[in-house]
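Here the complex is missing one protein chain, while the rest keep their positions.
Chain IDs A, B and C follow the sequence of writing; residue 1 opens each chain.
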Amino acid sequence: MPHIRKTIYRILETSAGRRRGLSLLFNITLITIITLNAVAIILHTVPEYNQRYAQLFYDFELFSVIFFTIEYLLRLWVCVENDKYSHWFWGRLRYLFSATAIIDFLAIFPFYFSLFATDLAIVRILRLFRIFRLFRISRYDRAGRMIQQVVSDKKEELILSTAFVVFMLIIVSSIMYYVEHPAQPQKFNSIPATMWWGVSAMTTVGYGDIHPITPLGKLLGGIAAIMGIGLFALPTGILVSGFTEHIRNQKGSVRPRCPHCGREI
Amino acid sequence: MPHIRKTIYRILETSAGRRRGLSLLFNITLITIITLNAVAIILHTVPEYNQRYAQLFYDFELFSVIFFTIEYLLRLWVCVENDKYSHWFWGRLRYLFSATAIIDFLAIFPFYFSLFATDLAIVRILRLFRIFRLFRISRYDRAGRMIQQVVSDKKEELILSTAFVVFMLIIVSSIMYYVEHPAQPQKFNSIPATMWWGVSAMTTVGYGDIHPITPLGKLLGGIAAIMGIGLFALPTGILVSGFTEHIRNQKGSVRPRCPHCGREI
Amino acid sequence: MPHIRKTIYRILETSAGRRRGLSLLFNITLITIITLNAVAIILHTVPEYNQRYAQLFYDFELFSVIFFTIEYLLRLWVCVENDKYSHWFWGRLRYLFSATAIIDFLAIFPFYFSLFATDLAIVRILRLFRIFRLFRISRYDRAGRMIQQVVSDKKEELILSTAFVVFMLIIVSSIMYYVEHPAQPQKFNSIPATMWWGVSAMTTVGYGDIHPITPLGKLLGGIAAIMGIGLFALPTGILVSGFTEHIRNQKGSVRPRCPHCGREI
Partner (left out) sequence: MPHIRKTIYRILETSAGRRRGLSLLFNITLITIITLNAVAIILHTVPEYNQRYAQLFYDFELFSVIFFTIEYLLRLWVCVENDKYSHWFWGRLRYLFSATAIIDFLAIFPFYFSLFATDLAIVRILRLFRIFRLFRISRYDRAGRMIQQVVSDKKEELILSTAFVVFMLIIVSSIMYYVEHPAQPQKFNSIPATMWWGVSAMTTVGYGDIHPITPLGKLLGGIAAIMGIGLFALPTGILVSGFTEHIRNQKGSVRPRCPHCGREI
């Protein structure tokens, strides 16, 4: 029994190094089903496809949920092979609340829930998050982990600059409300409504459904747009310094040897 | 009396290291009131909330201003505990004109002013600037100070590139005015009006309310948009070099060796 | 015969160092014809030019295709002079499937194909790809190769962040569909249709033909736009670290010393 568990663990898990035979086959199957699910969820909302292939969509959904459920239960059974979750009960409980397991759970739970309740098409979206499992594919694992670590190293700075953006957005929108409200009471009819303009201007989206028309409003709008340039520059600067640091630290860890005395430098 | 002052100073100030008990409680209370104030100022402008909760908004504003006033007066009293403002009179005067104290003052002053004058809703916005106090929270203090220092180190370059943007904006808009004015005399009716197009094009916002229609105008508009890419690149490049320099200076741990004698420098 | 082949190879190929006399003349002629072709393809679609200069366009196309065909055949003949394609048969076959040769082939093939079939104007676009040959000009060769190498070094990270963008786009658009569909069933009538909004919002283009109008949709739209800032920051950070690494590797001139024996490494 532990032997079978170990084998299944090796098939399910895509840690670097072992990706041959059954493991490769299973992972390709899984990724294919996940991708087809995403495609099905998207096409399901196109009226003509929905009517013509209604039965196909339902059958595929049923099949996917059964496949995902079996996969989920198997993963829960074999997770104890991982040193992080080795305890038979607490280990599995900790695994249940890991980010990956929660995403896997949210992909199947809505289906069982909707059997009892009314149809909640929106909950199907939860299954879309499984597409991030594609990042686990061997080739991009190293690159993905690097990006993830840099973002996590610079988390504080990134949160801070996002907070700064949001604060500036609140202040700029509040001023704009008092400037443009008299001229366009319908469009700039409250600060929250003006914030829709603000986010569109500062992120340089500019849908054009709402924009200042008074000279003072246009001046303020121009300043907000130029400030938007800074919004792009700050997180970029932070991420770049993160990547640079990461590369320097990484290189430091592969310590070369002195060609003269042979010792590590 | 100096003992009480020192205690109050310790409670009010959030310098690193002492954030326990009363100080923590006070700062959480303060941040909560500041945040609720921002929410109140925003929701106050939504017609339906304003009518329904008019009394609540007024009461909360009254409470906030009284709270902020007491806080302001206490800070003014205890600021002499800080070495920077140690003199009983000149120290306090210098404190009054510090950026923080001015923001704190502007948060309460408009209320007293509006008691005598007509209601100036716009001045309430001044209270919004207090939300930047949230950045003082311990966890983000280090990251915040780093960003602040990099921006201040590169102040000259950033001002210069902003000036460059504004100059290019003036020149591009002036040329565009003469190109598009004959075709669209209503929209491009003066250089200042054309600058509204210019800022929207060069910052890549593009609301769509004003845009060239002649072939020459479109060519110029295209050049302006491509130049806009450079606008994003320049401040980003400046900030990144700032972050890189900052990190290098901070960790001068990889000590090089003298090429002549071979010893560490 | 091999002597003539070598001479022609030297004239056709623009490797650094030999760009004088006939080789220079030929390459200027080639670049001129390629550029004129691009201009002709573009102007061909302007109704008034097409009618007035129909014969000229046709004649120039005929001339270009003949010139390109001769050039293609000559290149195929002389490619064996290059060490990479030295075998008389397999070398030439490998050359036929090199990126450059495929582009050259696609520039002439459609013409011969359309002699037998109906006129496929769209296939003329394939000839446009030849303009990238302009990058081979001596002066920009070094810079071009550097950019190419950095992009190819960071290929994995760039693919990964593009995939991340696409995944976020799918998820954001799916949520937006369920949020905005009830309010705007015409515009947000399926997830694929909503993805048109999503790509426009996240890349900060913002055409304005489709945008959320419900408060929840606007909130989600705002979050998507702010996430768009991150989309710009990530590839920039990746490319910058690539450029920095490249420069550091290129000039390993500041040779460090071994901390044990003090000699240069």
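Assume a residue touches a chain if its C-beta (ideal position, glycine included) is under 8 Å from a C-beta of that chain, and two chains touch if they have at least 3 such contacts.
Just so it is clear, the structure is predicted and the values come from calculations on it, not from any experiment.
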| item | value |
| --- | --- |
| Omitted-chain contact residue, chosen from C:I4, C:I42 or C:L56 | C:I42 |
| Residue, one of C:M146, C:I213 or C:M227, that touches the chain absent here | C:M146 |
| Residues of chain A in contact with the chain not shown | 204-208, 232, 236, 240 |
| Touching residues (missing chain, whole complex) on chain C | 38, 41-47, 121-122, 125, 128-129, 131-132, 134-135, 139-140, 142-144, 146-147, 150, 162, 165-166, 192, 195-196, 199-200, 203-209, 231-232, 235-236, 238-240, 242-244, 246-247, 254 |
| Positions on chain B where the hidden chain makes contact | 156-157, 159-161, 163-164, 167, 170-171, 174-175, 177-178, 181, 189-192, 195, 200-201, 204-208, 211, 215, 218, 221-222, 225-226, 228-230, 232-234, 236-238, 240-241, 244-245, 256, 258-261, 263, 265 |
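By our rule, only the chains that are shown with their structure count from here on.
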| item | value |
| --- | --- |
| Touch-based graph of the chains, sorted into line, ring, star, complete or other | complete |
| Turning angle required so that chain A lies on chain C, C-alpha fit (0 to 180°, nearest 5) | 90 |
| CA centroid of chain B to CA centroid of chain C, Å | 41 |
| Centroid distance [mean C-alpha coordinates] between chain B and chain A, Å | 30 |
| Contacts with 2+ other chains: residues of chain C | 204-208, 232, 236, 240, 256, 259, 263 |
